[in-house]
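Complex shown without one protein chain; remaining protein chains in place.
For reference, chains read A, B and C in written order, and residue numbers begin at 1 within each chain.
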Amino acid sequence: MLLMSKLKVGIIGGAGYTAGELLRILIHHPAADIAFVQSESNAGKPLSAVHTDLFFVKDMIFCKETNLKADVIFLCKGHGESYKLLEGEKIYAEAKIIDLSQDFRLKDDYSTLQNKYGSFVYGLPELNRHIIKTSKNVANPGCFATCLQLGMLPLFSKHLIQNDVHISAITGSTGAGQKLTSTSHFSWRNNNMSVYKAFTHQHLKEVTQSLIQLDPSFDNSLFFIPYRGNFTRGIIATLYVKSEEPVEKAREYFTAYYEDHPFVHVSDKNIDLKQVVNTNYCQLFVDKYEDTLMIISTIDNLIKGASGQAVQNMNLMFGLKESMGLDLKSTAF
Amino acid sequence: MLLMSKLKVGIIGGAGYTAGELLRILIHHPAADIAFVQSESNAGKPLSAVHTDLFFVKDMIFCKETNLKADVIFLCKGHGESYKLLEGEKIYAEAKIIDLSQDFRLKDDYSTLQNKYGSFVYGLPELNRHIIKTSKNVANPGCFATCLQLGMLPLFSKHLIQNDVHISAITGSTGAGQKLTSTSHFSWRNNNMSVYKAFTHQHLKEVTQSLIQLDPSFDNSLFFIPYRGNFTRGIIATLYVKSEEPVEKAREYFTAYYEDHPFVHVSDKNIDLKQVVNTNYCQLFVDKYEDTLMIISTIDNLIKGASGQAVQNMNLMFGLKESMGLDLKSTAF
Amino acid sequence: MLLMSKLKVGIIGGAGYTAGELLRILIHHPAADIAFVQSESNAGKPLSAVHTDLFFVKDMIFCKETNLKADVIFLCKGHGESYKLLEGEKIYAEAKIIDLSQDFRLKDDYSTLQNKYGSFVYGLPELNRHIIKTSKNVANPGCFATCLQLGMLPLFSKHLIQNDVHISAITGSTGAGQKLTSTSHFSWRNNNMSVYKAFTHQHLKEVTQSLIQLDPSFDNSLFFIPYRGNFTRGIIATLYVKSEEPVEKAREYFTAYYEDHPFVHVSDKNIDLKQVVNTNYCQLFVDKYEDTLMIISTIDNLIKGASGQAVQNMNLMFGLKESMGLDLKSTAF
Partner (left out) sequence: MLLMSKLKVGIIGGAGYTAGELLRILIHHPAADIAFVQSESNAGKPLSAVHTDLFFVKDMIFCKETNLKADVIFLCKGHGESYKLLEGEKIYAEAKIIDLSQDFRLKDDYSTLQNKYGSFVYGLPELNRHIIKTSKNVANPGCFATCLQLGMLPLFSKHLIQNDVHISAITGSTGAGQKLTSTSHFSWRNNNMSVYKAFTHQHLKEVTQSLIQLDPSFDNSLFFIPYRGNFTRGIIATLYVKSEEPVEKAREYFTAYYEDHPFVHVSDKNIDLKQVVNTNYCQLFVDKYEDTLMIISTIDNLIKGASGQAVQNMNLMFGLKESMGLDLKSTAF
């Protein structure tokens, strides 16, 4: 039946990394047709001039206009730009919107914009699946935010956390986008490691908002050390917290919580990052040492941490199978 | 119509890299069902104990027996082992066979085995598509062999090569398999480069066999310098040869030759390896400097250079769309 | 004066990574001559057959005997082997000994061996410099242990720590030695990250022993998450602890503590790992967020974390300048 009415998809800010990933996924999505890909600076060029691995995509060029018709529009511009687009009413009002920036992730943020586009739902399917299904606009979560929340949601849904949570995580270089900076220079980054935004990473706000949604009484702290890694794709995070729960019980909670979520897998043995690279999966390992519960959480920052999750949200918003178009072959090596 | 009768696929030698890649592809193939995965040393274990990124595959375990029924059997054991299996008649005789080893790639090799399984066709679709479609057994080409042939076939089909061809190529570590060796040790290989098998790489034999198939008069030499690269996936090869053909003409030959081959793309601007990593594509760049014609050829060694091409052959052998199951999202980064 | 009497140095277990690093350093040390390099499995071979970058070292071969004369002997065999050598009295008794294994790092360990070789001092110069100068035997610290202790010693010397310390750290592959294992395979480790020995890493024992030496009242916990990194050399660790000390004060303590220690540098801006790779330096960054004090500590695991520190200890034990032979050019990139 879908054959007659594929979704018309628009992408705004089409030259960046997340837009490239969206294209890589949507081009093979059985229920979506790409209606337009907008990029002001690349208008008129073929897609493959920017996303060079899409050499097999013929006859698609970047357009300049943002205000084009589509069933769903993905906003892939930098932080702050989505807000401006909606504030300026530069987007087709009938379209559903999936925003990959951080502009509408916090409740305080979406309430400030009172216009024809309506409000946003925080688009973490493992937290808000039901409301996503009926929402017009979705704020797609941040990459670290996705990785960390998936490592904690089951515990908070059971109100099990009465202590500080200690987190370290390492992210691939694509998390920082395609801008040329001193920390994205190959000669600097290759074989290097460094810490940035210790304790203050902006994603902590959306994480905390979700945890309080599940457990309003939570008033402990999240201590978060993010590292820049010398690889391109993926995030691995380790979280630990004092807890009286036995490890078997904790694993049960995790397994039960994610039972009907197709993209989260709970492992009972140690995991490594590449098991999920180039897929929409989050894999979790739950373990315990004395009275400390530890969770290792891994995702591909560009897929489950961005564009894959955005497609997952699109599927939910349009009543499609949640995993449609997301059966991606892992890179594995 | 296929819904009623998916292909039953068997994999023998299921624990190695090429078997893992086959599984990653076939699990999402719309017209194939995995009937059995054999591994003597892992019999009884779940697939995911070996191919750990397949954690989402439940209830499939390695079996021990080789002689099981299937419509098509992929042989993924080490070189020499396929020959032994057929010699010992240890494989179901009715199945079509796709052999990923080098045992049956040379005409001299398959002629030595005279038994119930029948003869083999060299499975490079861009050379032998028609005969592959009707063949019972296919010898899947080597990774370097695929990369080099695709860079030369159009020229030889036109009998344009009257000079030596000079080739350098760099291969990823997965080309050497999962065996632990001094040159596969991370501490050695990271940031390192080295030459191996200069001028004598075994794949030159199958390359030469194919070139002579197209141009029996060819009696020049192929000079080949293979390098071990410090990356996991992919081969980039540069070939050059003296030629009077103008570059525009050469590009025309390449474009025409590959016009109806879905997995070879001829570029008119420079290319890089990652454009094809994690895909079944070969991308070629054809250029000329003075009277020297140069072709750069890139593939993913495990996909177009092994398991992806094997599935492409399966599709051809069973009358399926050649690209079925092979719309793979590139890693890109 | 040293010209007349260079130290005669012996190395036992000469084929491993730490022995290789010792050779790379000692070959250019102005006051040391290599008397012998022992390796049972390589006896008779030239050094450069194993340490191939030492191709310029002519006429030195591995010997088989352990019981040869020298002024100082470095023990570079695996853990447990040093103990056996001394227990079996297989080493020249007059030599000073620097043991790079973990066999004699804990006080309980060296007390169990009561024979002619005498006792061991824990060889962290920034903790025990004075006693190292007059000691006959030194137990060279572990790589993680060095990195973590240097990030904490000043705080413990001032009795400032009354809370748990939270630590994450990432180590290069050479930390795991030259053994071929699944986690040292390039195809697995490249672009990968994983956690191992969470909370239970064996180096925590020697770290705790040193902290208690400085502050016997310490009875909080060290929570330690070690990661395997996809690079060859170096450790970066981040430690944090609740503390009322202002950051300026904390930096003062660090600077004062390391004032006359030539190989520890306290930075007041963020640091990255490659600043110390291929050197004997430890670089520290001290910072504070709200009431949490954070220290980032970086070393080269094979140099300050092993063989460089061993040479530093040798210099101290023989009254040489502490930094002699250790003015190493960093790799930087």
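Rule of thumb we're sticking to: contacts are C-beta pairs under 8 Å (C-beta built on N, C-alpha and C of every residue); 3 or more make two chains touch, one makes a residue touch a chain.
Just so we're clear, the structure is a prediction, and the values are computed from it rather than from any experiment.
Partners of the chain left out, restricted to shown chains and counted across the full complex, are A, B, C.
From the options B:29, B:233 or B:265, the residue with contact to the unseen chain in the full assembly is B:233. Annotation: of B:131, B:193 or B:212, B:193 touches the absent chain (contact as defined above). The residue touching the chain not shown here, chosen from A:190, A:255 or A:323, is A:190. Touch with the chain omitted from the figure is made, among B:37, B:63 or B:296, by B:296.
Mapped onto chain A, the interface with the missing chain covers residues 17, 173-174, 178, 180-182, 184-191, 230-232. Remark: the residues of chain B touching the chain excluded from display are 166, 168, 170, 187-188, 190-196, 198-200, 223, 225, 227, 229-234, 236, 238, 240, 270-274, 277, 287, 289-290, 292, 294, 296, 333. In the full complex, chain C contacts the hidden chain through residues 17, 20-21, 24-25, 28, 51-53, 55-56, 172-174, 190-191, 232-233, 265, 267, 271-272, 274-279, 281, 283, 302, 327-333.
Basically, only the chains that are shown with their structure count from here on.
Interface note: chain B and chain C, two copies of one sequence, contact each other through mostly matching residue numbers (shared numbers exceed half of all numbers used).
For this pair, chain A with chain B, the centres built from the Cα atoms lie 35 Å apart. With centres defined as mean CA coordinates, chain C is found 41 Å away from chain A. Averaging C-alpha coordinates per chain places the centre of chain B 47 Å away from that of chain C. Residue positions 17, 173-174, 190-191, 232 of chain B each touch two or more of the other chains.
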